[in-house]
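Only one protein chain is missing from this complex, and each of the others stays in its spot.
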Amino acid sequence: MRVIVQAEPFDLGALSNAFAEGAGGAGAVVTFTGLVRDNGGALSAMEIEHYPGMTEKAITAMVDEARARWALLDALVVHRYGRLAGGEAIMMVATAARHRAEAFAAAEFLMDYLKSRAPFWKKELTSDGAEWVAAREVDEAALKRW
Amino acid sequence: MRVIVQAEPFDLGALSNAFAEGAGGAGAVVTFTGLVRDNGGALSAMEIEHYPGMTEKAITAMVDEARARWALLDALVVHRYGRLAGGEAIMMVATAARHRAEAFAAAEFLMDYLKSRAPFWKKELTSDGAEWVAAREVDEAALKRW
Amino acid sequence: MIEVLYFAWVRERIGAPRERIETEAATVMGLIEDLRARDERYAWAFADMTSLRVAVDQELAGFDAPLAGVREIAFFPPMTGG
Partner (left out) sequence: MIEVLYFAWVRERIGAPRERIETEAATVMGLIEDLRARDERYAWAFADMTSLRVAVDQELAGFDAPLAGVREIAFFPPMTGG
């Protein structure tokens, strides 16, 4: 189980391969990757602020909760902060389990909690200026299913 | 949109990176990878038979159905056949969409259909001999949710 | 003449991956009955219809599918890919 919070870009492919190879006994690996949407070139960059100290603690608690709910063989969360360009990967989640239902459910659970309960805030920097991304009601509502 | 059916191993990491980089405008990429479960070393290999001619046609129809149901920016299905060792990747699915709900739903839909409607059959080769993997009721039941 | 294909344990029970069959049967079920009567290998392969699936010209079909104009029939157990 690993939680990584960093400013640097990460290599989705290298992390996916290492995760799948290390997940001994797993039959199913799910990854989710969040990217900075490039809205036809209108979005020039994204600035991500976080709460050092609380961030890793909060994510680790989510991973522990996921492990308590599903028989996970492994889990990984990577989240970046700082300035990111359009198309860059913001974060990823990976889960490994014996069967796919557990791996999918745990990945979706972690995503729903990360979206609304991990201390990150995104600011979109476009040609029109900078604007804090508003929380979406659909994200808050997504928590209710768990 | 790509469907690949091959005997050769594939590189999950390289395919994931290429998929994420090619998914212009996507905010969410989900991958699922199915691995040969290594049950404490008891499983020595897996033999996968398929129906050449029907296989790619059936998978392409599933991908088209997924595209009709969700606003996918891209989708990829890779499935191997032939002999695989424990721990090796059998197949992968990748989906890209603007938001995570669509990417997750399409990946799970494709997995449910691949499991029960794509013409592949697995034979487990263990120290006790060879045995065809029986279809799981839970897999057939999973189709009913779509 | 119809090309008939067998996969997985259906193939193993029958002992061949494919064969060309001359049949007067009107439906898939009629063809199965012809084959069962032919040899006990077929009777064994087609013993439990609940664990048998069929594709007609590479599309999943029901046992009542008509054979008129069909070129290829495949018999196999429930799929277990993914």
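Read from first to last, the chains carry the letters A, B and C; within each, the first residue is number 1.
One rule holds for everything that comes next: a residue touches a chain if its C-beta (ideal position, glycine included) is under 8 Å from a C-beta of that chain, and two chains touch if they have at least 3 such contacts.
Everything quoted here is computed from the prediction, not taken from an experiment.
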| Displayed partners of the chain not shown (whole complex) | A
| Candidate in contact with the missing chain, chosen from A:19, A:104 or A:120 | A:120
| Residue ranges of subunit A at the interface with the undisplayed chain | 34, 48-51, 53-54, 57-58, 79, 90-91, 111, 114-123, 132-135, 140
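As a working rule, only the chains that are shown with their structure count from here on.
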| Geometric centre distance via CA averages, subunit B-subunit A, whole Å | 22
| query | Hey, how far is the Cα centre of subunit A from the one of subunit C, in Å? | reply | 48
| request: Report the inter-chain centroid distance for subunit B and subunit C in whole angstrom, where each centroid is the mean of the CA atoms. | output: 26
| request: Two or more other chains in contact with one residue: find those residues in subunit C. | output: 82
| request: Mark out which residues of subunit A touch at least two other chains, giving numbers and ranges. | output: 100
